[in-house]
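As you look at this complex, bear in mind that one protein chain is not there, while each of the others sits in place.
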Amino acid sequence: MKLHIKNGRLIDPANKIDAQQDLFIVDGKVAGVGAAPAGFSADRIIDASGQVVAPGLVDLSARLREPGFEYKATLKSEMQAAVQGGVTSLVCPPDTDPILDEPGLVEMLKHRASKLNQAHVHPLGALTMSLKGEALTEMAELTEAGCIGFSQAEVPVTDTTVLQRALQYAKTFGYTVWLRPQDAYIGRGGVAHSGPLASRLGLSGVPVMAETIALHTIFELMRATGARVHLCRLSSAAGIELVRAAKAEGLPLTCDVGVHHVHLTDADINFFDSNARVDPPFRSQRDRDAIRAGLLDGAIDAMCSDHTPVDDDEKLLPFGEASPGATGLELLLSLAIKWADDYAAQHAEAAPLQRALARVTSDAARVAGLDAGKLSVGCVADVVIFDPAARWTLEPSALASQGKHSPFMGYELAGQVQATIVAGHVAYERNAR
Amino acid sequence: MSHIDPQNLDAEALYASLLEQVKAGLSGAHEPAIVGIHSGGAWIAERLAKDLGLESRCGVLDVSFYRDDYANKGLPMDVKPTDIKFEVGGATILLVDDVLYTGRTTRAAMNELFDYGRPARIMLAALVDRGERQLPVAADFVAAHTRCAPGTALRLKQEDEGRRFTLTIE
Partner (left out) sequence: MLNPQLNKHGELQHLLSTEGLPKAIINQILDTASSFVSVSDREVKKVPLMRGKSVFNLFFENSTRTRTTFEIASKRLSADVINLNIQASSTTKGESLLDTIDNLAAMHADMFVVRHSQSGAPYLIAKHLHDTKQNHVHVVNAGDGRHAHPTQGLLDMYTIRHYKKDFSNLTVAIVGDILHSRVARSDIHALTTLGVPEIRAIGPHTLLPGGLEQLGVRTFTNMDEGLKGVDVIIMLRLQNERMNGALLPSSGEYFKAYGLTPERLALAKPDAIVMHPGPMNRGVEIDSAVADGPQAVILSQVTFGIAVRMAVMSILAGTQG
């Protein structure tokens, strides 16, 4: 199909483009940027006047809840949510049921996802069998089945020797290990940031130490093994400072933050609102400020949605009993724009939207080792067309995802996806008949 | 008794009249006691008790917990303690209020008294009866009858540390 997207403001952070430029797509690939390729004649023209045309978003963490958790959400609903959120590539963690530790499970997931013809799904394989932190998984087989890296999801490895060996083994093949820096014991059972607010509310706390102690361990193991690590969901100023130093030292690491943590603090728990129950917890204002600064200077490489659908039965509970998680696929773009808007409001620097988009496209793709998140000629045509100024109110009915819980519920957000194109085919259109 | 214009009520003169009536009415009574209803009734009761030598058998009553308008109005902000130190059972109790109006306060006060014990007799003394009864309640001793305009209240105030009473219309 030959697609011509005209009159849009093209923002392609990878190629540093932010200009009125048309986009030309042929046979699922970008064929021309600005000028039409020779002999091009469009089968369909999309008029993107007043909109932004950008690479489709690359989400480094989205739980699709299949296999195993179909009562919370299904592949179908969450993949629909992804394209409605403008996400064209997503990485899913291995904490499904059963755990993604067998090549057959990975193949099946990839197969089912590809049949839906929506976002490209890139699973992370489990680092250890059943995530138990004891036996290694067949990392080579899993990679062949389609895994782009290996992770322990939210389950820290308690035996440091096992973690060391897993990193050594991954290093053997050049695989990246995705780790949440979280001590296995400190803050265990905690549900909120350890601080004056949690003390006042009588909630079990997770101290910043739980993150920094784990980071120190990971960095030591990286020095010893040379393995490449991607750190998932940094949450604290102290943690980000350690990451900055480790990067300066030359350790092969990248890191991300959940997009909710760019905006919210522990104060957003208000009167025990379980929509604010997330892992890692929302921390203090200073931690949030450090997250924003880290996104600016590159200490933090990318933002992800950390999409975690939780159903009513597990959220309408006292705070400490509620399941952690918030819906995110359909908020990633708006929350990235919100960061750009807040940032532009505070600093006079140029190009906040381009920088914000980079953190959810080209930078995210770089972290995941994916050839995605950019609109260079010859690339797979994954595109999102959105109206950066359109405002919408977050309500359960506005979401395709079955995850209807978010601390932003009821908020008005800016930025609405008008169309999402995956491999040159229009996977979602807001005003489709 | 004929009606006096509420503007012309002389509280001190009314008190003197009430004292005379009560003195006569309580003479020979069995185990007499005086209970005043907060706040105006309580002030009058204290003065009566002093003037009649019944200070050891004087109590004060707050009817907040027995009012019939709790469902509509809730508890008032300024509930005061009820303090009755003498034995209610078998006593002749003079219940004292400043202004007798619908009769509901009197009913509440009587209900509360009965939760303390079974009095031999209850008599009601009021400085002013402004009529418009909504319950079958009558005072035994009244110093003046009057009629007030709707929506106005008649209030007893005390000055000079309780030595002087005045009545005002609000």
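All chains are identified by letter, namely A and B, in their written order; residue positions are counted from 1 within each chain.
We take it that contacts are C-beta pairs under 8 Å (C-beta built on N, C-alpha and C of every residue); 3 or more make two chains touch, one makes a residue touch a chain.
Quantities reported herein were computed from a predicted structural model and do not represent experimental measurements.
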Given A:L201, A:L251 or A:A344, the one touching the chain that is not displayed: A:L201
Touching the absent chain when the full complex is considered, from A:D313, A:D371, A:E395 or A:E412: A:D313
Identified contact with the non-displayed chain, of A:D27, A:E321 or A:E395: A:E321
Residues in subunit A touching the chain absent from view: 194-203, 205, 270-272, 274, 313, 316-321
Subunit B residues that touch the omitted chain in the full complex: 62, 64-66, 70-75, 77-84, 111-112, 114-117
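In this text, only the chains that are shown with their structure count from here on.
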Centre-to-centre distance between subunit B and subunit A (centres being mean Cα positions), rounded to whole Å: 76
